[in-house]
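Take this structure, written in structure tokens, and hold onto it; I'll ask about it next.
A single protein chain has been omitted from the complex, and every remaining protein chain is retained in its original position.
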Amino acid sequence: MNSVILTAGTRYLAGLLLIFSLYMLLRGHNEPGGGFIGGLIGSTGFILFAIACGTEDARTALRVPPQTIAMIGLGIALIAGLISIFFADPFFTGQWFFLGSTETEKGLPISTVLIFDIGVYLVVFGSVLTLVFAMEEEI
Amino acid sequence: MESLLAIAIGVLVATSVYLMLARNVLRFIFGLVLISNAANLTLFVAGRLTAGIPPLIKKGEIAPVGPVANALPQALVLTAIVIGFGLFAFALVLMFRTYTTLGTLYSDEMRVAEPREDTVI
Amino acid sequence: MIDFVAALLIFLGGLFSLVAGIGILRMQDVFIRMHASTKVGTLASGLILAGVAIQFSEVIIFIKVILIILFLLLTAPIAAHMIGRAALHLGIRPWSASNQ
Amino acid sequence: MDVPNQAAEWKTNIVAGLFPVFLSALIFSWFLTFIPSVADGVSTRFGIDWIPSLGISLSFFIDGLSLTFALLISGIGTLVFLYSSSYIKNHHHFHRFLLYLFLFMLSMLGVVLADNLISLFVFWELTTITSYLLIGFSHETHKGRHSALQALLITGAGALAMLAGFILIGLTVNSFELSEIILEADTLRAHELYAPILLLILFGTFTKSAQFPFHFWLPNAMAAPTPVSSFLHSATMVKAGVYLMARLHPAFAGTDLWLWMLTIFGATTAVISSILAFRQTDLKLALAYTTLMALGTLTLFLGQESGYAMTAFATFLIVHSLYKAALFLVVGCVDNATGTRDANTLGGLAKAMPITAIVAALAAMSMAGFPPFLGFIGKELKYAGALGVASEPILVAGAVLVANSLMFAVAAIVAFRPFWVSSKTTYPKQPQEAPFAMLAGPIILASLGILFGIYPDIIEKTLVAPTVASLLGNIEQSKELKLWAGVNLPLILSICTVILGLALYLQHQKLRPALDGIFAKLPTFDQGWDKFLLKFKDFAAWQTRVQQSGNLHQYMFVVFFVVFASLATTTALKNAIFKPPDFSNVTWLGVGLVLLIIGAAIITTVTASRITAMATLGVLGIGVAIVFIGFSAPDVAITQLLVETLIVVLVAIALLRLPNLETEAGQRRPLDAILAISVGSIVTLILLSVLSLPLDRRVTDFFEQASWPEAFGRNIVNVILVDFRALDTFGEIAVIVIAALSAYALLRTTTPQSKK
Amino acid sequence: MNSLVVNLLFALSWVFFFGEFNALTLSSGFVLGYAVLWLLYPLTGGPSGYFLRVWYWIRLIGMFHYELVVSSISVFIDVITPKHRARPAIIEMPLSVKSDAGILLVTNLITLTPGTLSLDVSEDRKTLKIHAMFADNPEAVCAELKNGMERWVIDALER
Amino acid sequence: MAWILQIAVMISSLLIFVTVLLAFVRLILGPSLPDRVVALDMMTVAIVSVCGLAAVQSGDSAFLDVAVVLALVGFLATVALARFADKQILRGKNQEDKRG
Partner (left out) sequence: MSWYLAAPLAFPFLTAVLTFLIRSSKVGRWISLAGNVVLLVTALLLISQIYKEGILVTQMGNWGAPFGITIVADYLSSAMILITAITATAVSIYAIADIDSHKEHLGYHALFNVLIGGVIGAFLTGDLFNLYVWFEVMLISSFGLLILGGSKEQIDGGVKYVTLNLISTILFLTGIGLLYGIAGTLNLADLAVTVPNLENQGLVSVIAVLFMIAFGVKAALFPLFFWLPASYHTPAFSVSAIFAGLLTKVGVYALIRMFTLIFNGDLVFTHTILLWVAALTMITGVLGAAAQNDFRKILSFHIVSQIGYMIMGLALMTPLAITGAVFYLVHHIIVKANLFLVAGVARILTGFTDLEKIGGLYKSAPLLALLFLIPAFSLAGFPPLSGFWAKYILVAAALKINSWFIAMIALLVGLLTIYSMTKIWAEAFWKPHPSGLSPELSQINCKNQFLLLTPIALLAALTLIIGFIPQPFILFAETAAEQLLNPSLYIAAVLGNFS
């Protein structure tokens, strides 16, 4: 798509979408959002990129093949689910660690649940891009 | 409102069945989108409807105050939507590839895997 | 007072929205229809969102609303450009009064 | 192939060929050791549990009946193996042949020794399989394959019916052990299932023993090499059916059903097959039909309960095995030596093959029933038995007379004429005496015929009487075997047989064309079978074409029709809807929204423009998203919108290379429309019914209470997704990954074929 | 535009998303913004150095909203009145603005001003096709846009 | 919530709904692909307003998140469709799409 306007706009929109997607991912546990939504939004950023500048550029920008991202995501989600077994809990039991907790505040939560959600994000992100890039390259 | 949506779901099902029964598999694809929506809505409605109270816990509370919408069907629908998307995407690509490989979108012209008797013998 | 302003904005937004809708239905060609949708439609959403922000009167909501409006302002013209360009390539001639 | 290699192969073949001879001889001698105890009326039972939970054991039982069979099987088996080691040693499948034949022998031994009905059935089917492989030994010819299949299907059908019978026996007497079933004979005969059980089992035995009208597979099975025919048709396979009837005789005999079934089928088979035998010119086929005659006769006797009949059965069983095996082997020698088995061409072979000629003559005289051969005793007993039948003795004796006379004639045709009547034919090969290994069997078997004829006591006390005891329960009813029983009705009938048989033999060249004329007009069962198979194939093809038509529209129509029909029927039958729907809380905006959704759906359906369809799908997605927004599901709404967007993006990409939709004009599909509306309506009805019931919310209640305190999340939907039901989500992302990979693979995969 | 500026903008938007302005959100936003820019640099080309002109930006934003409202009202009137007053035409306007951001901003603003709608920029980035509602005098329309919107944008971005 | 606000939201909802319907009609009528895309785009923007109204109605700002997403990604569908029209022309398959 050799549209100057679209290319110029994409430059900002794609970045915004990526950042926004990460935001949606991280806050998802407490407000609407989460890995799915985050991953979908993130992928729309790159889809826009692919439409505006072509898949070749988009793939270059992504650096890693999207399939690989998706698979890594699946692996992360799986491992996040299995970690709990080492804590003698059934699998997929959330393990929570609070950074800098005080008496009144729990602190910053780091959890296997979050890691799981990151896996979900990567899967959705990678998979959607795999699909769209492959289709784009067919036409 | 549940009853009204039940009717809408019925219409969605009817239209999608009609589309799926078409010879052109592209219509099947459209039908698939419709019927997935119907199924998702069924699941959603089955959890009964609550207007205007999302299943979120306000800051400072430990549980929702008062009734909130049924969260479980929402989670299920969300899962179903995403799965439906995956299946849809594959089906779409399949029809695409079908056209580029077999040169037709008409299901009654797709007779490679199950050839007509008269053409084989 | 806040309620009143919010109500006004929301009402105006609805009204502008309706006008955009009518415009899109009854304007002569696709270009003119785009005039309706890009300008009036965006403004309508902006007004309603402004009403929402005023009604909530919270910083986060303000920020969110500003973001939404910004996104709309950024995307709407690009979208219009894409559509217009396609229309041009399709060879659609602008409507002109002399043709009627 | 080079010479030393061939020599080496020949040597291994000799060793391989003699190995089964040795083994079967060993088995035979082992069975011999049971003779004293069996003669004393002692039976032996041994076994192990196999499937105790189903009452199936691997148990064996040796009494007079089973020992007689076992000795015949292993004895004749030994000789047949000896014969084979020479006859077929150059065949490239020689080893396979020996293996099959040996397995066949073992299976046959299993059948006659098994005490447990299911074990018996297992061995029974093993004989079916091995005989299938043996009959199809010349598998490269169409006839070989055809005959093997025919035998397999007919005996297989019978076997399956028999299995049902066995299971029913097990259910009625609560045991599969024959030794116990016999004790429960009265219960069995009085049971309401007696008739079905009997008929099912007789179907199995009749097919296996080639009783009319299932007889036609047996002559076709002559496609097998001669040793196989000899073995299968003399002592083994085909007698399995007879054995089973004999085995069950104590439990089943004594009813009218039993009597008439066996008498009618036996007599019919005996007469028809002997006529058929008479008209054959192929020596092997002629013998095969006489086997049928023998089987018919044996069946006929098993219908009875008299001592004469049973003694006749036991004796004739042995006689027939001896001479039939010998004659088959002789025919094999002749075939081997001359390259033909045509009775009309063969002649004057006595000069070239004197030993064979003498052996043939000995066996034939036993078959024809000349004194002092065992065959004579057998025949006398047959007449005695026939005259002593419970009902219609004249008819039965007449049938036996006809059959015996024809058999006499056939014996002459097969074993006399080729050797002693001169012929001008020149043979493809110069006839020569067969090697010793091939002659040994016929010599021994034929000699036994005369030996037992002169000294009938040898077998009377050891085999015949114990067999009769197995059949009737006591040894006393066994009749004496003697060459001279004085001038009585059987002797007169014997004389008639000789006269009639001689006359038939002398006229056989003239009678044959006449018979052929008659038979040519009659449809044969063989052709009937072929026609039946053809019809069956046509039917199968037709029904498959109708169902698996290859037309996707039809498939989907059927599936949706099933959905509608079964749901509607069930709804109506089960009165599933009993509350009217509640429309009280409907809002105008809701109505509008639903109208938007319905409108979008309908336009998607009817539009001929794919662009419109794509856009209306987008509208539908938006409409559904508004539903989610309106009913408090922001996460779902966001997802729905994102997914709808992606769908539009993907479709927009795909459509670039796809053709336009057809215009809908002239393509109305009223039937599809009716079905579609029906399915939609039934879904709505069921859903309305579901929604009229209250919902149990305890699972959601738990989530609401646990979400923040236990799972540290305020967005309950997300907590369900990543914690409460994380496994769903895991599966779901697996779906997404694989969907992407699959689609990617689909787009990138290539085969030479698709590249074209 | 300076990459640093973009980066800061991204960091700020991250802070906005969180709605909490503190060191953690700002720094994490900065890092993220950097990462995103790094991802996107095949697209952005190289860095360019311009000062942020706060005043021009404010003027730009203000004018922009003003024009939006005015144009909406004019279309509003055209829509609700039965008579079509428009004399539309497509006119070509030469572009002075060079940068991607500038072109984007100019075209967006033109779209949002009364009676004009940018349709396409030529491949050589020198002409802009505009659909004008009241195009009795194309040169006048052109001049108005060049002295208005384009001037403001160049002031804000490229001077 | 103040009655005036309630009424404003109600009226505005109705107006936006009418807008959506009008846009829908345009979408069906076409006649060209750009016309349909404009209509769909218009509907998307209208839904942003709906989200705002839902937020006011429920007092829950969660719906604004939906609006943010919509403002950002709704644009993508428009772009994809517009590009579809554009590329179709290059491929000379525009007969149907011109007619609609």
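All chains are identified by letter, namely A, B, C, D, E and F, in their written order; residue positions are counted from 1 within each chain.
Convention: a residue touches a chain if its C-beta (ideal position, glycine included) is under 8 Å from a C-beta of that chain, and two chains touch if they have at least 3 such contacts.
Note that the structure is predicted; figures quoted are calculated from it, not measured.
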Considering the full assembly, with which of the depicted chains is the omitted chain in contact? A, B, D
Which listed residue (D:Ile495, D:Ala541 or D:Ile674) would be found touching the missing chain in the intact complex? D:Ala541
Pick out which of D:Ile454, D:Val558 or D:Leu671 touches the chain that's been left out of the picture. D:Val558
Name, in rising order, the residues on chain D that touch the hidden chain in the full complex. 49-54, 92-93, 96, 118, 121-122, 125-126, 128-129, 132, 136, 139-140, 144-145, 148-149, 152-153, 156-157, 160-161, 163-164, 167-168, 170-171, 536-537, 539-541, 543-545, 547-548, 550, 552, 555-556, 558-560, 562-563, 566-567, 570-571, 573-578, 683, 686-687, 689-691, 693, 695-699, 702-703, 706, 723-728, 731-732, 734-735, 737-739, 741-742, 744-746, 748-751, 753-754
Just the residue numbers, please: which parts of chain B touch the chain that's not shown? 20, 25, 28, 32, 35-36, 38-40, 42-43, 45-47, 73, 76, 79-80, 83, 86-87, 90-91, 94-95, 97-98, 101-102, 107, 110-114
Touching the unshown chain, chain A contributes residues 67-68, 71-72, 74-75, 78, 81-82, 84-85, 89-94
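Assume only the chains that are shown with their structure count from here on.
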In the chain contact graph, what is the shortest path length, in steps, from chain B to chain C? 2
Looking at Cα centroids only, farthest away from chain F lies chain D
Which one chain sits nearest the middle, judging by mean Cα positions? B
Please report how many Å separate the Cα centroid of chain B from that of chain E, as a whole number. 40
Measuring centre to centre with CA averages, how many angstrom lie between chain A and chain D? 61
Residues within chain D bordering two or more other chains: 610, 630, 632, 634-635, 638-639, 642-643, 645-646, 649-650, 653-654, 656-657, 714-715, 717, 721, 729, 736, 739-740, 743, 747
Chain E touches at least 2 other chains through residues 13, 17, 104, 107, 118, 120
In the complex, chain E residues that touch chain A: 6, 10, 13-14, 17-18, 29, 32-33, 36-37, 39-44, 100-101, 103-104, 107, 118, 120-121, 123, 125
Taking the complex as given, what residues does chain A use to touch chain B? 30-32, 36, 124, 127, 131, 134-135, 138
Help me check something: in the complex, which residues belonging to chain F touch chain C? 1-2, 4-5, 7-9, 11-16, 18-23, 25-26, 32-35, 37-39, 41-42, 45-46, 48-49, 52-53, 55-56, 61, 64-65, 67-68, 71-72, 74-75, 78-79, 82-83, 85-86, 89, 94, 97-98
